[in-house]
Structure formats: structure tokens, C-alpha cells
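Attaching a single structure in C-alpha cells format; questions to follow.
For this view, one protein chain was removed and the others were kept in their places.
Each chain carries a letter (A, B and C) given by its place in the written order, and its residues are counted from 1.
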Amino acid sequence: MELLCSSAKYRVPTQFTVNKTLDKDDLLMLRSLTRLLRKNMWAASKPSQTKKDSTGGPLSKNVKVNETLIKQSFGNSSDLVVRELRVGPGGRFTVLVVYVDGLVDKTLISENLIERISDQTAKWCNPEQAYDDLKNRIIAVSDVKETGDLDNFLNHVARGDCGLIINDVAKALVADTRGWAQRKIEEPTTEATIRGAKEGFVETLRTNTSLLRRRVKHPRLRIEEHEIGTISKTSVAIAYISGLADEKVVQEVRNRLGRINVDSIQESGQIEELIEDAPFSPFPTILRTERPDKVAGALFEGRIAILTDGTPFALIVPATFTMFLTSPEDYFERTFMASAVRAIRYLSFFTSLTLPSLYVAVTTFHQEMLPTPLILNIASQREGVPFPAVVEALLMEVLFEILREAGVRLPRIVGPAVSIIGGLVIGEAAMRAGLVSPIMVVVVAATGIASFATPVFSVAIGARLLRFIMVLLAGSIGFFGIVAGLFALATHLTSLRSFGVPFMEPIAPAVVSQFKDLLARVPWWAMHTRPALVGHKDLVRQGYDQKPKPPASSGKDTHR
Amino acid sequence: METEGGRISGSQLLALLVLTRLVPVTIEFPLVTGIEVPQDAWISSLVGTVLSIPPVLLMVHLSLKYPDKTIIEYSQLLLGKFFGKIIGFVLVWYWLSIAATMLRSVGDAYTTAVMPETPILAFILTVGFLSANAARTGLEVVGRLGEVNMLVVLLFGFLTLTLPYKVMNFENLLPVIAKGIRPIMLPTGTAISFFVQFIILGMVVPYLNNPQTLTKSSLGAIAISGFMMTAFTVALIAVFGPTVSSLMLPAFSLGRMISIGEFLERIEIIPMGAWTITVAITLAFFLWASAVAIAQLLGLRRFQALIYPLAAISVAFSILFFESFLDLELYFKEVWVPYSLTLTLGITIILYVASLIRGRSSASEKVIGSCHRNG
Amino acid sequence: MNTLLLILAFAAIAAYEIPEIIRRRQWKELVVFAVLLIVGFTMSLFQTIGVKVPNPVKGIELIIKKAAGLF
Partner (left out) sequence: MSPKWLSKFISFIFMTAFLASTLTGCWSRREIETLGFVTALGVDRTEEGEIEITVHIAKPFAVARGTEGGVSTEKGFWTVSSTGSTAFEAMRNLLLQSPRRPFYAHNRFILIGEEYARAGVKDILDLFARNGETRRLARVEVIKGSTAKDFMQQVEFELERLPSEGEEGISRSVEVGLSSQPVECTLNSFLQWLETEGMEPIAVRLELIPKKPDAPINVGELLREQVRASSKHGGAAVFKGDKLVGWLDETEMRGVNWVTGKVKSGILVIDQPNEKGKLVSLEILRAKSKFQPEVKNAQVSVTVKIEAEASLGEIQGTLDPMKYPQAWTEMESQMAEAIKREVMAAISKAKELNSDIFGFGAALNRKQPKEWASLKDRWDLEFQRIDVKLEVEAKLRRMGLVTRSSEPK
């Protein structure tokens, strides 16, 4: 079965090493066999998809026909280069070099292909021999595949491979000459840390997998590549460590990815929406990150990463709520500091969710809760404010969201200016104009800052939305409303699952062994086990009794 | 096909039982007993806790005889279809009446103490809706909610107990049993009558990860909730002295006494919120039990569809049952104890005796039973 | 107004549950669901429009008092 899968085009192109020539019938047969054997096996085997694509058929023996077919298929696109080389003794042979300009490393093509083909073909006698020679000797590129299928050939070319067709042979060679302009590996902009690796994913899948491979140098790291999107043909890779990740979950990921039937994938966000467990939840059940160290850490816990070509954001499943409030730094900083920071994060998540609603509830329903001087202070500030507190809170919150959105979208240079103008001028002016009370401004600002303290932004967005609902609840029925809202939220969160793992996992259901990494992060020498519900395949993470101690013969002996 | 697919752990069951038990404690315990000698209330709660261990152990023992059947199923097995179903319906009625009572006490507590102008329906409906929502997601989620919230509730309970330390006077607890045993007998009965609500564990046993934890969970729940109840009573007597018997919402009043250094004042609404959550979870638990029970009685495959109608019925009950808060308190004082005690203990004893007779008459019963269960 | 709200609430419950039950073809469930919902609805309706309904708690109270009188 393994062979069947790999020999069809389901596997990663770079591992495509089949010596037998495949014609279309073989492929069809294989395909149906595969389907029979593995009903849920993935992606490209979708019948509708293949049918829609099939423009060609087998390659022709005639070079001219091939050339026309290729050009037609690309609709004479200007970036398609079809170079016709006349080589061999007396220029008897015609070699077509086909590639897409901009996707290939041109130096590689000219030095390792065209130059060598022009120089070393003097002894060619017949096309078959020329083809073998070309394949086995001349092409100085590490990864060469052959295909007899026009579609397959075109797919390769469209991905940046260089296709070579020789006359009178109904097969073509594709050499991996991919090379294009790509962003440098930089520090991730959305998840900055103080301590820890400074590299982040880039838009190229291959680079990203290499970043992972460099962190997990073990053959058990599996990277399965798939193609999603009937037109965009985006490469999507599943990475996991076999033996740590639950095979059932891996299969579930494969299935869900296989179910995707869209024409294009531009960002992992689309994949996220297409495979997540709770599409209508305000909270994401899939963690996204652009940090390779975070992904590697998740892999070591037995989780699975989904990398998508064209975006630096990788997805991690199964994700739990606590992961969203965790930064890789937590694991590198000293344990007390890390734990304290984590507590602050939980606090700020809660603050960003409930602070405005608490303000509204206290000022409109439960005035007895605050000490007298404070309540008089608030009352004097509310003096002359025309709106009820709930309207005031909603107004300021909306204003704040607008400011934030404006600040994010504007060019870097203008952004801060907007924030300053917005924050200072509008806030101050609104206060002076008596539209809002100063304490409201304080509340909104504190809420805003608290919401920035969440390491993963997508979960902060959830809190951002819910905050408005909480304010409305608090405004209508006070603290009871807040409690009701929180209870509904708790019900929702505990009923969520991410790829079979309860979303609130270490908290509900309570997994005592995992409290070591919940609010407090225990020192590394005490983190013996992986998360129980994710990494149950191989629970023990490390050796016991690793607490560092000073050498037994300490004291004066060492000073000698 | 199973009506409920989820499984809960022993600690989740413990949490649910504790919360079930804490509801009456935290809001109305010393009052509902109608105690004549207020300073002895804590004794009756302590004695009640201890005395409730045998009946609960009997329930546990009975349930463990049929670890993969709910009380609804094995009562039919033991007493035959007809009588078994009658017992099943009686239990459903019992749970629904508890649900209605709890809903009503939430509503009355809020309208009495916090927001007198708000119609009681606003609270009842909200809590009913929330718990129906939770119950519909199944036992698993209810169990998890219980687990998380038990910690929150215990924390707030503990804070409410300890923060009014300034106004506590432990001399109020003396003299102990000055007027003899008689006056504390009825309150002790009340204390036991709240523990026999544990009959609900007959619904949970088949859905436990490990049924063997049942004994531990039930005893743990008795211990924790008994401790909380006694501690609450002690704190209440220390703070309020003889006036405790006049308090409508004793625990809530305790929250009103909190005043710490000009900074924390009258945070009664926070324990009140924790209590509301407790009620919501307990209510979800009872709704779930009633729905599953009905589903099993009538041979339905899905209980989820029944949750909302049952919630609607208990909301209607909560309005119908009691005309005023006085009615509710009188119900607890006069009707609840004999009603609850005879019903639950009666059912337990009948079933237990039946199981003994069955066990003697045919030793092979269990084998047949287990085959049937597996089928 | 209150009656309208009541109908709205019960309609919401029905709209939420019934399609799901029908899709699963659980006719028995549908019957039980409908019976329970109608019971709940009539009880609520009687309370909203002010029809006196016998109170079961009073019944229990009566039974208990009678039973206590026997001993």
C-alpha cells in the first residue's frame, strides 16, 4: 500500500523516484486501486478535480506537437519560456527546455542544463539513448523525475521545475530548478519574544519544513505534503513526529484536509476555517503561529502541524485554550518569572473580557460595592455625562476599536500618529466636552492594554467581540448578567473539542498531571510527562531526577 | 444505542455531588431548619452529615450491583416493567421538583436582596436557559463545568466564610446543647434530607470512567459538603449570634458583612454570583438526569431533545409551586424533609430489598443481566 | 404581550429541536417532545393568562400532613 501511494502523484514531488514509466492507464488503475484500498486517502484523488484538469493526455512523440500543446495549455502566457535546442551530431536532436520565468533559478538552468546539453551531446545517436543519457548523465540537477503525462508535466513546470522534452520520445524529464525571490528569514512580527529563537517562518514551504527539520533532527519527523486547491494547487504539509502523535489524530487531519474542495488556498486561515471543529465559535480551536520553535515544541508534545505554502503561518492541532495564552518564552525564562507572567496573562485575558462590563454593572446596579470615597468620585465624574453608563461604555469601546483598526491598517509611519491623536486628543476632548467620564477612559484604556497582553492575537479577538455582549448583559441585568454570560461562555468552551481533544483540557476535564504547565510553569527538570490527552502515545518526556545540584563535594575542596 | 455517550471521571462526579449539596447550604440552611436553638445549628449539620453516610452508602452499594445500568433500568429489572417504571416516573418528578425549587430560590434570592424591581422571571428564565443549554451538551460537559466551578465556588465560599472575621464572636456558639437533643433533631433531619438527593448518582454510574470510584466520590462529596455546611453554620452563628434564625438568606447576609480596610465592602454579589453558577450546574445535572430517565423509560434514543421542554416545565413549576418566598421557606421547613426522605430512602430500600430477593432466588440473574446489557 | 413572548419562546424551542428530530427520523422522540412541550406551554400559558392550576406541592403537603396524622 505504501508503494501504491507513493507511486501515484500523491506523494511529495521531490521524493518521486519511480523507474517504471507510467502511462495514463497505469495511473488510472493505481488511482482506483488506491481509492479502493484507502477510502479516505487524500486529496488529489478527488474525481471531479482530476477530470476538470485533464486537458492533455499522454505526451506525444512529436516535439512540435508537444510544444504546441504546452503553449496552448498555458494560453501563451508571457512568463512561459519554451526554448528549442538543436543538439547532437549535426543538430539532429531537438530538446525543448520548458520553464516558467521567475519561478526558476536561471543560473542553474543555463549552467547545469543548457550549457551541458549543448556541450556534451556529440555522441548521441538515437532518441532513446539520448533520453537516457540526458537523464542519467547530462542533467546536473539532483532531483530529476520523468513523466509521460502532459498534465503531470505541466503541473511540474507550473511549480518551477524545468521540463525537458526530446524528439521522438513520448516522455519528458522534469528537473527541480525551483528558485525564486523569497523573503529572508526574519524575526516573526506578530509573536515577538525577548528570549528564544529569532527566526520565523517565511512564505516558502520548503524553507519552513527545513526550519522544522533543523529543530527535530530525527527520522521520525514526518512531513507529508499534499496539494489543495484545484487551481491554486497550494502545497500543504502535515508535520508530526511518528510515535508521539496519535495516528488517529493524524488520520483525522488527513481526512479533514482531504475533504477540502476549493479552488484556491491563499492562507492557512482558509484551511483553518475549513477544518476546524467549531466554525461558529468566537474562539479559534486551531493554534496558528509563525514561530518554528513553537511548532517544534508542539510536535514534541505529540501535536501535529500544518504548514501551508505561501504563508508564514503554520497551524497546530489539537490546540487547547491554554496554548493560546502561552508564549514560547515561558519555557525559556526562569520558572518563577515565567509563571508570574503567565498569571498576568490569564488576568489580562479576563480583564479584557470583563472589565468594561464590571464597570457598567458596578456603576449602574451595585453601587454599594465600592468604598464611599471612590463611588463619590465616580459619581462626580459622571456628573453631566449625557449617556447611561452602558451607552458610554459601548461608545468608548467602539471608538477604541476604530482607533485600533485605523492604527493597524495605516502605514507604519502614520500609525503611531493616529494612535496618539486618537488616544490623547479624542479621549481628552471627549472628556472635556463631557461626553464620557474620565474613569470610563481609564477603563477602556486598561481593557485595551489588557487585550494586547495575549500572546496569540486570534484569541484576543474572541474576547474583544464577547466584551460587547458582556457589556450589554451587564447593562441590562448587572452582575447577574455577567455571571450568566461567563457561565454560557464556560459551557461553550468546555463543550469544544479540537481534533478529539477537549479544548479546555487541563482545566476541564482536570488533568492533574498537567497542572505543571497551566498557571505555573514548573522547572524543566520536573516536566516529566507530555500532555496526557495529546501525547499519550509516549507519555514520558524525559528522565526523572534531573534537578541540578551542586557537586557533592562542594565547599573548600573546589577552591583548592 | 446509548442515550448518553459521554463519560465522566470520579472527581467530576464528586464535584457535581458537592455542588448539588452546596446549593441549599449556601443559601438557606440554618433558616430552613426552623431551629429553635440557633447556636446548635452547627451540631445538627455535623450530625446530619455523619448520619447521611449510611443511606448514601446504601445507594452506592445498590448502584454498584448494576454498574452498567441506571437506576431507571435496574428498577425495571428488579421490580418488573410496571412498578419499575412507576419508580422511574416518581424519580423524574422528584428531580423536576428539585429543579423547580432551585430555580425559584435563585429568583427569590435575587429579587429579595439585590434587585427588587426586576421581575423574578428574568432570573428564573436566564438560569433555566443557561442550564438547559449546558445539560443539552451532555453529561461530559456538565461534569467538566462542575469540576471547574467547584473550585471557584469553594474558593468564594471559603472567602465568604473567613473575610467577616472581624465581626465574628465565637462565644456565640456556646452553650452547646443547652436545651437537650430534641430541638436539634428536626434540623438534623433537614441536613440529611439534602444529602439523600444523592440518589441521583443512580443515574450516573453507567457513565463513569471507573465505577469503582463511586464510593470514594460519594464519601468525598459528603465530607467536603458536610465540612462546608458546618463551617458555614459556625461562621453564621459567630457573626449573627441569635439573630441568625431570623435571616432570610444567611450566606448572602454573611457576604454583606465583609468590610476590609475601606477597600472591599459589601461584596455580597460575588458569592451570590458563585452561588448562581452552582445552581445552574446543579440544575443542568438534574435536567440531564430527568431527560435521560424519561428517554430510558420510554425507550427513546436521544435525550437531548427533551431538555428544553423539561426546562420549560420546571420554569413553569417554579412559578406554580410557590406564591411567595414565604411559601418556599415553609416548603423547605415543613414539606421538604418528610417528602424527600421518604421518597428517596423508600425507593432505595425497596430496590435494595428487591435486589436481595432477586439475588437469592436466582444466582444466574447477574449473568443474564450482563448479557442483556452487552446486547 | 406576555402571551406573545411565551409563544415566541416555545416556538424557538420547537424550531430548534424539531428539524433535528425529523432528520434523524426519531418519531417516538417527536411525540414525547411534543407532549412535554405542550405540557410546558399550557402550564405557562395558564399562569400568564391567570387560570388557577392546582398546585402539586399543596397536594404533597396534604399527603404528608395526613400521613403524619396517622401516626
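In this section, a contact is a pair of C-beta atoms (placed from the backbone, for glycine too) under 8 Å apart; a residue touches a chain by one contact, two chains touch by 3 or more.
These figures come from a predicted structure and were not determined experimentally.
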item: Full-complex contact with the absent chain, from A:80, A:150, A:389 or A:466; value: A:389
item: Of A:363, A:491 or A:514, the one touching the omitted chain in the full complex; value: A:363
item: Given A:207, A:255, A:377 or A:458, the one touching the chain that is not displayed; value: A:377
item: Hidden partner chain, residues of chain B it touches; value: 112-119, 121-122, 125-126, 129, 166-167, 171-172, 174-175, 178-179, 239-243, 253, 256-257, 259, 266
item: Touching residues on chain A - with respect to the absent chain; value: 363-365, 367-368, 372-373, 375-385, 388-389, 431, 438, 473, 475-478, 481
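FYI, only the chains that are shown with their structure count from here on.
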item: Length of the line joining the C-alpha centres of chain B and chain C, rounded to whole Å; value: 23
item: Chain A and chain C: spacing of chain centres that average the CA atoms, whole Å; value: 50
item: Distance from chain B to chain A - Cα centre to Cα centre, in angstrom; value: 47
item: For the chain C and chain B complex, residues of the former touching the latter; value: 9-10, 13, 16-17, 20-21, 24, 26, 28-29, 32-33, 36-37, 39-41, 43-44, 47, 53, 55-57, 60-61, 64, 67-68
item: For the chain B and chain A complex, residues of the former touching the latter; value: 9, 11-12, 110, 114-115, 118, 122-123, 126-127, 130, 133-134, 137, 141, 143-145, 147-149, 262-263, 265-267, 269-270, 272-273, 276-277, 280
item: Touching residues (chain side chain A, partner chain B) in the complex; value: 365-366, 368-371, 477-480, 482-484, 486-488, 490-491, 494-495, 502, 504, 507-510
